[in-house]
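One protein chain is absent from this view; the other protein chains keep their places.
Entry: chain A
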């Protein structure tokens, strides 16, 4: 099966593929040579010509040794090719994934993307390292052999040619079909895999609600349906295996029968007949191997849709800014008539204008779902506004390179992700060169230092996935400490202390204030306890700013929008 996207990706490892094809061709050539030598020896034996037979044997041995060595080499070269394609493809997908940004993973199912990155890439290996090189051999070898047989007996050559043609062409039709149906199966396999992941991660919840057995039943039903569906497809798809087998067996039988009946008089009958028999077999060997490689790599091939979707997705924001330095500490932030709708929805923010003067602290409050976090996402450039502009230190966010922007503005989200790794690695995320003193200072400011000290290995304690063993309050404080290590120009706390009780929240916010003196800060919260210390409190309702709270004249927001 030739697929445009897959061929394009072959450009990642062209040298490897050619080398594998050359080695495979050499191995196949030695098979043919061996067959010819065997035919000669057998013919001599049947004819009673012992000397001629024995004379062939050393050559046979030599061919066999050379073939065995080449088979070994081919395996090693094939593995190198597979490793190269997997490593390069995965790296390329990861690089692409980051340009797509969290806006993409937000819409897609994380489980499905992971399946593409792991299983999809693994599965594609066989296509490049085995199938494509073997395809080259199939194009060259059987054709040559059919011509060789036809030179001996045109009739036998014709029969063999037809059989080979059927064996090569027929499965390709089925391959195309198999791939479409297989893709559907892959899509469902991905979904089932994502659902298993979700179900396993939610097992405590399922137990609390006594829903474990029901969820198990549901997954089993889905799995059974997948089985039924797959079998219904295979019933037709696998007819290919019957046709391939018929072409091989019937083709060989008929070729030999025709060869016997059309035996030219006066030729060496033994070499002629045995040669045709053994060459006919060699004709089908590479074709059979092609089928084998196809089936081995077929599940992976069906991952091509997930791959295609990932590679052809366009990022929601472009990285074309020319300001490559971090904005000055405590830079001003201004929203100017910002309008934004999430793609394909009506939710977003409307005509938002306000400014945060240099080094000031502004709080955004409002009910859940009012659009507060959307403002944080816009600051992070998950998305760009549909209209209006967000300025940092006087320049539009789009004028900064993403790298500079992310060094300038750090957003701590309510459900900030902590990585499977040590506490230290997590804290070093933004600034891998931060010193121990800096880590300790940040941890102390976020009121998490004493907790880290109680961990069995302190800062080296390894957290599990999403730090599931920590309480949500501990996770939030670690995430804040991580942001403090980054020393951003602008700090955005998006419900970052929502899991803390009031006392703990006060300690953390006081610590943050001391640690970030002079840093521009935006606090997003639904409760006013988190907005203490903010010079200005703005209220967001239904995607719009509404006048609210205490608004001192000195830091009055620029408001030129509708009331």
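As a working rule, a residue touches a chain if its C-beta (ideal position, glycine included) is under 8 Å from a C-beta of that chain, and two chains touch if they have at least 3 such contacts; residues count from 1.
Just so we're on the same page, contacts and distances are computed from a predicted model.
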* Per UniProt, the name of the complex member that is left out, chosen from "Glycerol kinase", "1,2-phenylacetyl-CoA epoxidase subunit A", "ABC transporter ATP-binding protein" or "Septum site-determining protein MinD" -> "ABC transporter ATP-binding protein"
* **Of A:341, A:391 or A:406, the residue in touch with the unshown chain** => A:406
* Asked: Of the residues A:169, A:420 or A:546, which one touches the chain left out of the display?
  -> A:420
